[in-house]
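Missing here: one protein chain of the complex. Every other protein chain is in place.
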Amino acid sequence: MMAARRFKIPRLAQAVLTVALIYAAFRVVFDIILGQPIPASLMTMYMFFVVSGVFMVFTFTEESTQELVAPIRALVEDPSKKLVRNIVFLIVPLAAAGLTYMKMLPDFAAPLELRTIHPAPPSSAELYGKRFDLLNLTNPFRKFEKADPEKFQQLVAEGGAVYMANCQYCHGDKLDGKGPYAAALNPTPLNFQDVGTIAQLQESFLFWRIATGGPGLPKEAAPWISSMPVWQQFLSEDEIWKVILFLYDYTGHRPRSWEHE
Amino acid sequence: MTPRRAFRLLGTLLLLAFIFCLVPPDGTGTGSGAALAQQSADAQTAATGIAAPKLTAEDYPTIAGVNARVVVWLAAQLHLWFAAFVLAVPIFVFIIEAIGMWSRDRRYDDMAYEFIKISIAAYSLTAVLGGLLVFSLIVFYPHLTQYLGAIFKETMFYYALLFFVESAALYLYYYGWHWLQGGFRKWVHLTIGLLLNAAGTTLMFLANGWLTFMMSPAGIDPSGAFTGDVWTALHNHLWNPINIHRMVANVAYGGSIVGAYAAFKFLSASGAKEKAHYDWMGYTANFIAICALLPLPFAGYYLAAEIYAYSQQMGITLMGGIFAWLFIIQAVLIGTLFLSANYYLWCGMARSEGAARYYPYIKYIAVVLIGAFLVWFTPHTLVLTNEELKALGGPYHKYLGPLGIMPAKNTAVNVMILFTALSFLLYRRANRVVTVPWEKAGNAVQVALFSAGIVNIFFLGIYHGYFTNTVYKVASSIPQVITTLVVIAVSILIDAMMYRGAKEVAPLRWGRVPDRAQYALFLLAVAFTWLMGLMGYIRSGIRQHWHVVGVFRDNSPDAFTPTLGYAANVVSVGTMIFMAMVIFVFWLSQISGVKREPDGYWKEQRA
Partner (left out) sequence: MKIFAAVILFSLATIGFFTWFSNFGIPQVTPAPPPKEEVLDLGAMTMDQFAALGERIFNGRGTCKLCHNPVGGRAPLLDKIGEVVPTRLNAENYKGKASDVESYLYESMVDSSAYVVAGFGKAGTNDTVSPMPNVTGGSIKLSDAEIKSVIAYLQKSNGLEITVEIPKDAEAAPETDEAGPREPFATVEDMFTEFACVGCHKLGVGEEEGDIGPDLRQIGTLRDRDYLRRSLLDPNADIAKGFEPDAMPPDYGQQLYAVELEMIVDHLAGLK
């Protein structure tokens, strides 16, 4: 529809061009300019709805609809277009067959894996030989943020030291998930700077995830191949809480909470 | 009174009803913790309670070859579809009849009668399906039925009695329609309509209490026994949120089903007059559906927020856990609803030649709608192949990831609603030109209003969603909603004033609408039915392996939560059964008017 009118491009071509242009725009903007391609599964659905939208715009008036389907109708009905018709009627099934063939062809890529990034936590978890009520668990050091800012900064610094000694190899010294070992891991370590990670979560959730690591993921978060260690075997409770303080402090995010302050 | 004015009134009424509904039920302010403490205090005064039985798999009767859960599921869902339809139709029939009385426009009365005629055969099917549901519950879940019956015995008894009132009112309302015409008699008829709606709504509220008790039980003492009275059980945490959500959704749903009926009649109509009639009917039904559809996301949001407030674990199960992907399906369905409703409006512009002026704007509306929809549809968790994972450098997409969370979706849905309202404004303008001298100023104000509204919605969504404490992520949705509602209300008001005494450039010719538009109405009805089935599943599904959450455990072999694909298949089967039944009902309402006189069949009677 953006196509210039003065060239008098046929409606059908306009519609096809519009879809193609939008597709190209997605590709150019996300793949090349931003360097973050849209996953194929999402792209399919995006394009499905783009096509629906284009269809809606091109068919909501009678004239436009007639113009749009005229070439198709002519192709099927017009006796003078016999040659073209035969070619098209050959190409369409061939293309369908080709697509089916490509689809059925075994490929060597690992099967698609889904990870629920934030699996629902259990209501309580057994950590350090104790049972923690995750619904009401809070960071014991969080209170110092207001009560004793100096002590809080000290705790954050201690958490930072723990982080640098243990976590940064994978999660990166900028907390961006790009540590020295990150490239070797799949799934890749989380980027805490992203607004979609720790900013969405409560501190108790982080405590649970850090303490139980990859092996502690619930079933719905399968496959359990996350290489996150079970940190309760290496760090003390207090150390984990301090690291959590550090994560939020450094990234500037706030832990999720349900109460208004 | 012109149809235009009548619908303005109707819209205002719906808006008022919605705002009224936003007022939270008492007790929510104190939080569930305090409420629970209060209940447990009450519980100590009661001597004994109703304890939830502890069941084993053997306590659930089985019938060979019958899946108990699916049977109850389908029976409940079918009952609900029909109930939603027969409860909603009298609501807007009542309003349309009132409009007809006020404007003394015969056409409204005729249309109202035609609406109620459709629902009358569906009424007995509702009751039959309700019976099927009760029987399947008694057969397959006897202990649960007994438990709920013990707690809700009063309401269940009065529910049955109230059903008589409802039936009597409905039959009187329908069969007395032509008898109770003119002056005082019409008033009596309208009063019966009010009674019918009061009885119907009360019935729904009672039944809602039973199922919300299963989700958010109240009046339970620390040992798990129920010790409250029936009002405590009924007035549980999620009762009012469900009441509001169902009420609004029922109206939208009823509108969409009637719309599909009108669309079918339009397609099969032969004469121009008949076509015009059913076009108008379809338009009205679609208008009702859209009016109720616009506040529906907010009602749903309120319900979800209350679920979170009641139990955070249930909230996470709902939005972030195993049901997270269901909301992607829901996004597809609601997107379908919005797009088809808009498409219907655009196609409807063909009714007047004057609309051509506005055609060029449609594509921009479409771009915004699709854009907003794509944002809404983007999931938080992406399905990635390994190459994509490497290319992105992690499971998070830097630019699409932020679109996966709630603030982006709230912003998108508000924009979609605003632009749907814009489509409607353009449609209203199609056949007229303004004569007031301040036309330019009026348009400028409207443009400014929409722009300011959109800017505000974006600001609230982006600033509060991404740059402040997470608390505001949830909180910012309220001012967004208010912005949307204010923009819609004020711009319709300005428009109404601008077009007072406007000149008609081309007549609005009912019936001159492409067949494609009717398919948009079918799409609306099917998508709505399917969506209701899906959301009915999740409402029930978040209880997981509990009959009554935290109190009465489901130990049947079917206590597991199925995959979404399985649930979708059940919903699809249900939708198809429902469609078959609805077609039967519509067909019945058609053949009742047919009279045949076969030759030579009856004996000649001697005079």
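Chains: A and B, in written order; residue numbering restarts at 1 for each.
Basically, a contact is a pair of C-beta atoms (placed from the backbone, for glycine too) under 8 Å apart; a residue touches a chain by one contact, two chains touch by 3 or more.
Values in this document were obtained by computation on a predicted structure and should not be read as measured data.
In the complete complex, the residue from A:Pro106, A:Gly129 or A:Gly252 that touches the missing chain is A:Gly129. Among B:Leu333, B:Leu400, B:Ile457 or B:Val585, only B:Leu333 touches the chain left out of the display. When the missing chain is restored to the complex, the residue among B:Val251, B:Cys291, B:Val526 or B:Val548 that touches it is B:Val526. Remark: the omitted chain is touched by one listed residue; of B:Leu129, B:Ile192, B:Val251 or B:Ile322 this is B:Ile322.
What chain A contributes to its contact with the hidden chain is residues 45, 112, 114, 116, 129-131, 218-220.
The omitted chain makes contact with chain B at the following residues, 264, 267-268, 322, 325, 328-329, 332-333, 383, 519, 522-523, 526-527, 530, 544-545, 553-555, 559-565, 567-569, 572, 575-576, 579.
Here, only the chains that are shown with their structure count from here on.
Centre to centre, using the average C-alpha position, chain A and chain B are separated by 31 Å. Interface residues of chain A facing chain B in the complex, by the touch rule stated above, are 1, 30, 34, 36-42, 45-46, 49-50, 52-53, 56-57, 59-62, 65, 109-110, 112-121, 123, 135, 177-178, 186-191, 194-197, 199-200, 220, 254-261. Interface of chain B with chain A (complex): residues 308-309, 312-313, 316-317, 320-322, 324, 332, 335, 339, 342-343, 346-347, 349-350, 359, 362-363, 366-367, 369-370, 373-374, 377-389, 391-402, 404-405, 466, 468-471, 475, 514, 516.
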